[in-house]
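Here the complex is missing a single protein chain, while all its other protein chains stay put.
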Amino acid sequence: MIGARSGALTGLRRLVANALARDLRGFVVPGMDVAWANGLDLAGTGLHLATTPRHASVLVIIGPLPAGLADAASVAHAQMPRPRAILALEAGDLAPLPAADATGALTQAGLVAALADLRRTIANGAFGSGAREYSAPALETRIEYTCPMHPEVVSDQPGNCPKCGMTLVPRETAAPLSHAGHAMPDMSDGVTAETPPDPVAATHQHGAHHPSGDTKTMVEDTHAGHGHDHAKQTDASAQYTCPMHPEVTSDQPGSCRKCGMFLVPVEDKDAHAGHGHTQTDHSALGSHSDHSAHGGHSGHGAHGGAEVAGIEAHFMSMVDLTRDMPASADGLKMEWIDVPFGPFFPGLPGGLELELTLDGDAVAAAKAESGVSAVNLLREAATSPEAFIDQLAALSPLSPVAYRELACRALEQAAGQNPASDTASARAAAVERERIASHLNWLAGFGTQSGLHWLERRAAGLQLELRHADARGIAALTPRTTALLRRLHRTPLLHDKLNGNGKHADGDALSGPVARAAGSTSDARSDNPVYGALGFGVLTGTGGDARARLTQRTGEIAQSLGLIARAGQIAMPEVQNIGSVSGKGEAIVETPRGAAQLRLTLTGGKVTQAEISTPTAALVALIGAMARGRELGDAMTAIGSLDISPWELTA
Amino acid sequence: MTIQMFFLAFFGGAAVWFGIVVFRTHSMVRSALALLFSQTAVGLMFLAMQAEFLGVLQIMMMATEMSVMAIFMVMFMMDPGGMGAMEMTHQKRLSLWAGGLGVVAALAAIWLANWGPAVAEVPSAAEQTADLGRELLGRSMFIFQSAGLTILTAMVAATMVAIAPQKERPE
Amino acid sequence: MSFELMIALSVGAAMFGTGLYGALSQTNLVMIIMGVELVLAAALVNLVAFWRYLHPDEPAAQMFVLIIMAVMAVEMTVGFGIAIARFRSRGSVEMEEARELKG
Partner (left out) sequence: MTVLVVLLALAAGAYLIAILESWAVHGRLEPARPAISALALLGRESVLARTPDRLFFEAGPILLLVAGLLAAAVIPLAPGLIVTDLATGALFLNAALAYVLVALIMAGWGPNGAYGMIGGWRFLGQFIAYAMLIVMPITAVAMRAESLSTVTIVQSQAALWNIAYQPLGFVLFVVAAMGLAWLPPLDLPTAPGDLAGGVEAEYTGVRLAVLRLARMVLILALAGATVTFYLGGWLGPWLPAPVWSALKILIVAGLMVSAGRLVPRVREARYLELSWKLGIPLALANIFIVGVIALVVPI
């Protein structure tokens, strides 16, 4: 076993190995919501789920590992203590990760079988000679020395900081991707090389932390997380250019598009360079608060270096230090730290890379990217309709049926066919079933995030049974579902926690439960005759905060259960023989997260051109405004209540 | 009596040592927690001197007070991690002289004065606590209540001073 | 002239010296407050030593110790209140820069 601990398997170690085999702690990549969406009941198999790779012994990879998550997965694997193993369910090649110790099909049976032989491998191989050092491109580090007070002063060997005379501190930085070991231009206000956005280095300047040292795995896209340029004395029209690519210029600080390094003011030399610091926030009495360290500062640069009467030579003025630091809501200038809430965060959708700038434990700024967004829709120029439908469904594992229905409708419109009314209502019932499953999936994630284990267990269990049940099966499950929803709304302190949390300005591009919870009546199903026949009416809420979204989604679950009961039978959407027809087709379907629109052109029976618009981009745009100024727990609840599917975020 | 002497010397030494560490260490949180353990050592000295209620009170209060102080140190110090080995002092010679003179004067006063015979027996802990209670709510009621009131006014005043004035709070 | 009294008072004296050195040599207001806390702790030690070895049946001494603990709490509270206010206006609590205390 590659992840074993070195040492022979003696008597006691055999006992411990058996205990390790029976006490598996799984860390799920890309996320629990993908596992539930694929119908895997991980908790049922006796596998405990760890919230951080540090407490995990098995890296469970579900489905093909997207390229965007390869680095994060390798960092997660490096953080797991030995003996560690990898369980891959139809994950294909795991490039930066070592070979999987156990593989299986992406079904419950496949999972149970894979777990069984993983337990055997661990029982025999937990301690052994098979252990090998693990390294991956994301983990390579280069030792460099920097001054904790002036992160911009970087040198490759120890010494003293030219600005303040402090001893330089060793710091590991990710080796620059393109050209390893290029000499760091030691400009007076040079830009720090790509240091991993370690959330902590700035905090108390213990020296940069290797990315893997951090708790949550973070995709480190190697921009200096905490160095930001302040042209202190330059006027607004200063030009900024990248030290490595002079042709890249812009008029405000930012990172160079070519290599991600921070842009440097062109002419002004004594602008004091970025300094990172973390800060404390002041809730209530200012009693509890994160802590702040004041990073670099310009020393005597500010007042021309003349000795101020009475101040001793080595004295460092704190006033310059805090002059242009961002002030928190109560006027105190403290340090902010950029903390990535990585792609595998418990409670957040799997694959969503959230980067919060924390002011103490309040959020000062938030931005989100997706590590799993689908790169391009059409793999090759012309694909057959069936292949196109499967590709589109595979792009979004969280709601495949809705996108399958979208593709079928667009193809039928392009081919001029329209399906019989009962198959249309059966297909609509399939989409509604998936809406119920998707909302239950979100509820389970909400239970993980807010600590309601009973909600997580029951919602996930219901979702697994309901996702593939037929109409009669769903009718049998309806009483249990409504009982769960009623108990959820009677949970004490739940509405108090969600009230007024995550309010957003009603953007027009919004659609789906989030928009309807804020009072909008936009629903792609309202002008669809099939739904009209099933007696569908748009469900809207008021308030537009996390509580309204919870009520909206539970209301939609009940509504969809009624629609399926009235539709009677459920059929998966597929397309009859298209033949060699050509034409343009367009369709819009209400996915569980909002209206998705597809335009495609059919030439000679093959799909030649297709473009899709999904609701997630509008949801991600809300994150920044919604999380700003809120306490960390509130911000996470608000972001979780948006139910963002990073898979649909087209790059 | 020798056991008490040993414990007194041991806890006293610990208190003074942690007191020195407070100003020698570069990491601010270590300095705050060094003060915490110095005060705890003082509390243990009270226990060694059979002042049980005061010792337990000191240990309890100081743990929390110094933790709050730790957070303030981290808020207001330039380099709380202590990595840069920054020199945060000024007028070192003057203060060294002042401290030294202070110690010498105090020691001289202690060793030269004649304190009179030491009293051996001490009332039991329960009696002490009961007497203290009666003292606080009897003869020294006024002093005790005024101390309580002072703490209240200090809390209110400090909060007023600390809260950002309305006009300056950037919305 | 019991020997324990001498030990306790010497410990008090040593802590007093350390606290005084700290309060005078540090540049940051917060460290100065810590120095003062050490001096107050020294006062506490002396008080309890006097109570234990000279007047064990006198509860007033113990009450006085409680008052000193109250003083420690008040001193810290007000000290940090001022530190926050000063930090908000000046951006620094370094005593070196406290030349002009106006405004």
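Letters A, B and C mark the chains as written, and numbering starts fresh at 1 in each.
Going forward, a residue touches a chain if its C-beta (ideal position, glycine included) is under 8 Å from a C-beta of that chain, and two chains touch if they have at least 3 such contacts.
All values derive from a computational prediction rather than experimental measurement.
What are the shown chains that the left-out chain touches?
A, B
Going by the contact rule already stated, which one of B:Ile59, B:Ala98 or B:Ile143 would touch the omitted chain in the full complex?
B:Ile59
Pick from A:Leu494, A:Val581 or A:Ala621: which residue touches the chain that isn't shown?
Spelled out, the listed residue whose C-beta touches the missing chain is A:Leu494.
Sort through B:Ser27, B:Ser95 or B:Ser140 and give me the one touching the missing partner chain.
B:Ser27
Please identify which residue in B:Leu107, B:Ala125, B:Ile143 or B:Ala157 touches the non-displayed chain.
Of the candidates B:Leu107, B:Ala125, B:Ile143 or B:Ala157, B:Ala125 is in touch with the missing chain.
For chain A, which residues touch the unseen chain?
Chain A touches the missing chain through residues 5, 13, 15-17, 19-20, 22-23, 43, 48, 51-52, 54-55, 57, 79, 81-83, 126, 172, 199-200, 203-204, 206-207, 209-210, 213-216, 280, 283-285, 287-291, 337, 339, 345-347, 358, 360-361, 448-454, 457, 491-494, 496-497, 631-634, 636-637.
Spell out the interface residues on chain B facing the chain that's missing from view.
That gives, for chain B, the contact residues 27, 29-30, 33, 36, 52-53, 56-57, 59-60, 63-64, 67-68, 70-71, 124-126, 128-129.
Keep this in mind: only the chains that are shown with their structure count from here on.
Averaging only over C-alpha atoms, locate the centres of chain A and chain C and give their separation in whole Å.
50
At least two other chains touched by the same residue of chain B: list those residues.
In chain B, residues 68, 75-77, 90, 159, 162, 164, 168 touch at least two other chains, as defined above.
Residues of chain C that contact two or more other chains, please.
Where chain C meets two or more other chains at a single residue, that happens at 27, 84, 87-88, 93, 96.
Going by the contact rule set out above, which residues of chain A touch chain B in the complex?
The contact residues of chain A facing chain B are 147-149, 161, 164, 166-167, 169, 203-207, 280, 285-289, 291-294, 297, 312, 314-316, 318, 321, 327, 329-332, 334.
Along chain B, where are the residues that touch chain A in the complex?
Touch residues, chain B against chain A: 27, 29, 68, 71, 74-87, 90, 159, 162-164, 168-170.
Any idea which chain A residues touch chain C in the complex?
Counting only chain A, the residues touching chain C are 286, 310-312, 315, 317-319, 321-323, 330-333.
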